[in-house]
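Some chains have been omitted; the remaining ones sit where they do in the full complex.
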Amino acid sequence: MKFNGKNITIGKNVSLGENVKIGDNTILYDHVVIGDNTIICNDCVIGEPTNRYYTDEGYENPPTILGPNSLIRSHAIIYSGSRIGAHFTSGHRITIREQTTMGHHCSVGTLCDIQGYSTFGNYCRLHSSVHIGQKSRIGNFVFIYPYAVFLNDPTPPSKTVIGPQIGDYSQIGASSLIFPGITIGENCLVAAGSVVNKNVAGFSVVAGNPARFLCPIEAVRSREGNGAHYPWMFHYETGMPWAGCGYQEWLKQKTPKP
Amino acid sequence: MKFNGKNITIGKNVSLGENVKIGDNTILYDHVVIGDNTIICNDCVIGEPTNRYYTDEGYENPPTILGPNSLIRSHAIIYSGSRIGAHFTSGHRITIREQTTMGHHCSVGTLCDIQGYSTFGNYCRLHSSVHIGQKSRIGNFVFIYPYAVFLNDPTPPSKTVIGPQIGDYSQIGASSLIFPGITIGENCLVAAGSVVNKNVAGFSVVAGNPARFLCPIEAVRSREGNGAHYPWMFHYETGMPWAGCGYQEWLKQKTPKP
């Protein structure tokens, strides 16, 4: 239904893995590399050239790497010079600019706008309409909810670009605003609507404008059972590597035996 | 100008009413049903298949119903399994996911993102860039302004999905945030920028982060004349069923005679 081979454009030196599918009206520019079993839906642009293309006649598109077993939904724009790991999934109309690095098993929701020069660990999830300013550094298992915005210029406009840094497992609520250069530790919960202009220590819940410390993360009760909901890895496993065995067991398996 | 029949793709078992127009580069996937006189502009995707399409070889696209006399502006994506009533109007680049039900005379603005499994009454208006999380329930004559976000997971991430519920005639201001499971009564005004984490009784104005009760809705004065602006139905009739006769008269006509 989606893969009729209509109006597809494929540039020079494009490398397609085995069993790759390309949707109608999609464009792959020069030097795109797509891993095995990856699906690119209709109306996507992969390997979008960077600024220099418009001014430099000798421009060569840098490679764009999309890992295997990924699903890019329609109308995505992914710039050349980005590298995305295996098992990536996207919503519609995402924009990922140049020099973005993502680990494996990440997902990026509809209308997300990643401005480039940022790094993401493994198993990150960006819900719809997340905006990530340049030079952000995001750990593993970080989930970011709709309309969260990551800033990077403390005195706009200036030449200073200092992105936020987010620790593993932290949850960044919807419509929250993370100020330039802010560090949020591991296992934090930034409540929806927070304006975070001070660093946040690990295992904290913050909320408000400006965001203030609310409680330790272990104090948030579960809606689904007794006791604490956080750290959430003990209560949620959909799509996580500990699905089936539990977080504790997965940690044990990861740790090398003495 | 917009309807040149260029690069249109039409799937299996698509049913087009009389006098339907389809714009260039538009795709209608299998089992789409379009009512009479409806216009689908260029670069739209109607009947987008759900997730299962990518993994299940026996996948059949569920029907997508678009009512008559509707206008879908360019670059819309509407998933299969959604049902939208008559006289629907959209802006550009909207996304409506599966199992969304809308009554008649609704409108959805540019860049809105409706995540599916939600219901809307009649005469709802979503302005630009509204985000509606799954399992939201929205009454009749509800207007939602730009960048408002409806949440549904009280302890993210979790398996709990409880969308907000909004009563008839309520107005949800720009960039407001409605927390998971929140109930907002009839005839409320949620001021722009509110973070609503407690239920709101009918006929209330709330504002702030977190949102607090400000005044009864009748206390908000009109800018256009003397007296109260709300309930707004007595002062505003553009596109409403009481246009020409007034709200009071319309109510009388609706009420069956004894």
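Which chain is which? They are A and B, in the order written, and residues in each are numbered from 1.
We take it that contacts are C-beta pairs under 8 Å (C-beta built on N, C-alpha and C of every residue); 3 or more make two chains touch, one makes a residue touch a chain.
In this text, all values refer to a predicted model and were calculated from it rather than measured experimentally.
J.: Give the total number of copies in the whole complex, keeping in mind that only 2 of the identical chains are shown in place.
T.: 3
Keep in mind that, in the parts below, only the chains that are shown with their structure count from here on.
J.: If you average the CA atoms of chain A and of chain B, how far apart do the two points sit, in angstrom?
T.: Averaging C-alpha atoms per chain gives centres 28 Å apart.
J.: So in the complex, which bits of chain B are touching chain A?
T.: Spelled out, the residues of chain B in touch with chain A are 7, 9, 11, 25, 27, 29-30, 43, 45, 48-49, 53-54, 61, 75, 77, 93, 95, 111, 113, 115, 129, 131, 133, 147, 149, 151, 154-160, 175, 177, 179, 195, 209-210.
J.: Name, in rising order, each residue of chain A that touches chain B in their complex.
T.: That would be residues 1-2, 4, 6-7, 24-25, 39, 42-43, 71, 74-75, 92-93, 110-111, 125, 128-129, 143, 145-147, 171, 173-175, 189, 192-193, 208-209, 220, 222-224, 229-230, 232, 235-236, 238 of chain A.
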